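The complex is shown incomplete by one protein chain, all other protein chains being positioned as in the whole.
Going by the order they are written in, the chains are A and B; count residues from 1 in each one.
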Amino acid sequence: MAALLDNLVPLLQGLSATLWMAVLSAVGALVLGVIVTAMRVSPIPVLRGVAFAYVQLFLNVPLLALLVLFVFALPDAGLLMPLPMTAVVVLVIYEAAYVAEAVRSGVNTVALGQAEAARALGLTFRQTLGSVILPQALRAVVQPVGNVMIALVMNTSLFAAVGIVELTAAANKTNLIHAQPIPIFVGAGLTYMALALLIGLGTGWLERRVAILR
Amino acid sequence: MIRRVFLARVVTAGTLAVAMAAAGCGSGGENAVPPAGGSSTSTDLLADAPVADAAAIVPGSTMEAIKKRGKLVVAEALDAPLLSQQNPANPDEVTGFDADLAKLLAVYLLGKPEVEIVPPATETREALLANGTVDVVFNTYTITEERAQQVDFAGPYFESGLAVAVKTGNKDIKGIDDLGGKTVIVGANTPAVTEVPKRQPTAEVVQFGTDPQAVTALLQGRGDAYVQDITLLASNAKANPKLTVVGNPFTTEPYGIGLKHGDAEFKKFINDWLKKIQDGGQWATAWKNSLGTVVEAEPPTPPAIGSVPGS
Partner (left out) sequence: MSASVLYDEPGPKTRRRIFLWSVVSALVVLGLVVLGLVQFAKHGQLDAEKWAPFTQWPIWEYLLVGLLGTLEAAAYVAVLSAVAGIFLALGRLSRVRPLRWLATGYIEIARTLPVLLMIYVTLFALPSAGVNLPLLWKLVLPLTVANAAAFAEIFRAGILALPKGQSEAAVSLGLSGGQTMRFVVLPQAVRHVTPSLVSQLVSLLKDTSLGYIVAFTELLYRAQVLSAYNHLLVQTFLVVTFIYLVCNGFLSFVAHRLQGWRRKREPEGTNG
């Protein structure tokens, strides 16, 4: 217990790193995921193909391999960014694929009649998608997208493998010095649980708030 | 419906069958590495290696248990070039200074180099020794007084040190003293993590999990210098002309052979063996075959056994 309290500063620093990287990644993944879904249902075959390939690629490759590749291969492809930024970009691209899948299933559950009515009213593709379909689809998938966000927060713990100091890395470092694994890892575990709980409560509140009452 | 269910079952069964077959002809989970039947560096080394006489194997001791088991279990890395590196073209072959010394110890104990390698994960070497998973640790294990409270050290068997490497062409940094205020790359869980802040409190330290990652990061400009054990740096510099080692080692890192805490008998046994191979020339041959290939020098004098606090 003492080990936990004595080292509160580095652990809290790790936690704040986890938080800002998670929030940034979440926002990016949501935006990119919706864009990819839009591409997936668009009338342009090339965009549909690119979106399909994108989702398949990032759903099937482990995040760890992607992290190593992006951190160490991207600079040679011409893009050198600070380490935390690179990791955030990787997580955005990776989780956007999951968001895209979730939103796409949401689009599929929107009633056929909605799209038909929109077309009958003369709305263009962009208007149909933006004003009729997506709002309903997003409302339907609040819970699955919430789960993706929880997974995103858990995945920030992998940043430790490429040298970024976030909560898990800080916990590991503290344990190496003090060799008190139980209080340190239990503390870190409880923190992640608290974060997941917060996200869960948030999605529950959001779901109730935007529920479509028919 | 029956056909679809059947098909799904076939697919599941097929996947499981492949996995089970893999379990059968895979490495069996445990990272057991049978001895390299005559790898080029080791045959001459092991040919005249000393073997302990029966009197040294005291009944009831660790040595006897190992002898009965028939193999020596060593905590050793598989990805440390020049020290203990697995050869992907022949995964049974692990070569390097630490690897060869472990084989020599096995020959001394058992008469043949029967070594089982357990790669230590992040800093579990003390735990591996404490619960008996491994008999000894040959893993560039620096002797420190804190560690000596949890494990025993035989040796030291080699003295190395931390040094600085930079991108070739960098004229600003000539050694540890020039690293003030710079970004310094270190390997995670290495002594550099604590040494660099001690020497240069203003330096910004970035950790990377493995040596190849750290080297790539340095060459891509994520740091100004890379601080690591000089043997690893020399090996990297040899393989990659874009990397240069600058200055001399600024710390001394005595490597020891880790063993279970409190096992004085085994410690004396290992120290006797160490003296024998130092006198018999096998130590020097092992050095020449591994570290000697990147350093232009004669084999150094091995450090005096027991000369470091903690050993």
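Keep in mind that, in the parts below, a contact is a pair of C-beta atoms (placed from the backbone, for glycine too) under 8 Å apart; a residue touches a chain by one contact, two chains touch by 3 or more.
Worth saying up front: this structure is predicted, and the values here are computed from it rather than measured.
Engineer: From the listed residues B:M63, B:L78 or B:V184, report the one that touches the chain absent from this view.
Structural biologist: Answering carefully, the residue with contact to the hidden chain is B:L78.
Engineer: Among A:V50, A:V89 or A:L206, exactly one should touch the missing chain; which is it?
Structural biologist: Result: among the candidates, A:V50 touches the missing chain.
Engineer: To test your reading of the contact rule: which positions on chain B touch the chain that is missing from view?
Structural biologist: Touching the missing chain: residues 1, 4-5, 7-8, 11, 15-16, 18-20, 22-23, 25-27, 29-31, 78-81, 85-91, 118-122, 124, 127, 130-133, 210-213, 215-216, 236, 239-240.
Engineer: What residue numbers in chain A mark contact with the hidden partner chain?
Structural biologist: Touching the missing chain: residues 40-48, 50, 56-57, 59-66, 68-69, 72-73, 76-78, 107-113, 115-116, 119, 124-125, 128-129, 133, 150, 154-155, 157-158, 160, 168, 171-172, 175, 179, 181-182, 185, 188-189, 192-193, 196-197.
Going forward, only the chains that are shown with their structure count from here on.
Engineer: In angstrom, rounded to a whole number, how far apart do the mean CA points of chain A and chain B lie?
Structural biologist: One centre to the other, that is 38 Å.
Engineer: So in the complex, which bits of chain A are touching chain B?
Structural biologist: 68, 71-72, 75-76, 80, 83, 161-163, 165, 172, 176, 179
Engineer: Applying the document's contact rule, which stretches of chain B touch chain A when the two form their complex?
Structural biologist: Touching chain A from chain B are residues 122-123, 126, 188-189, 206-209, 213, 216-217, 220-222.
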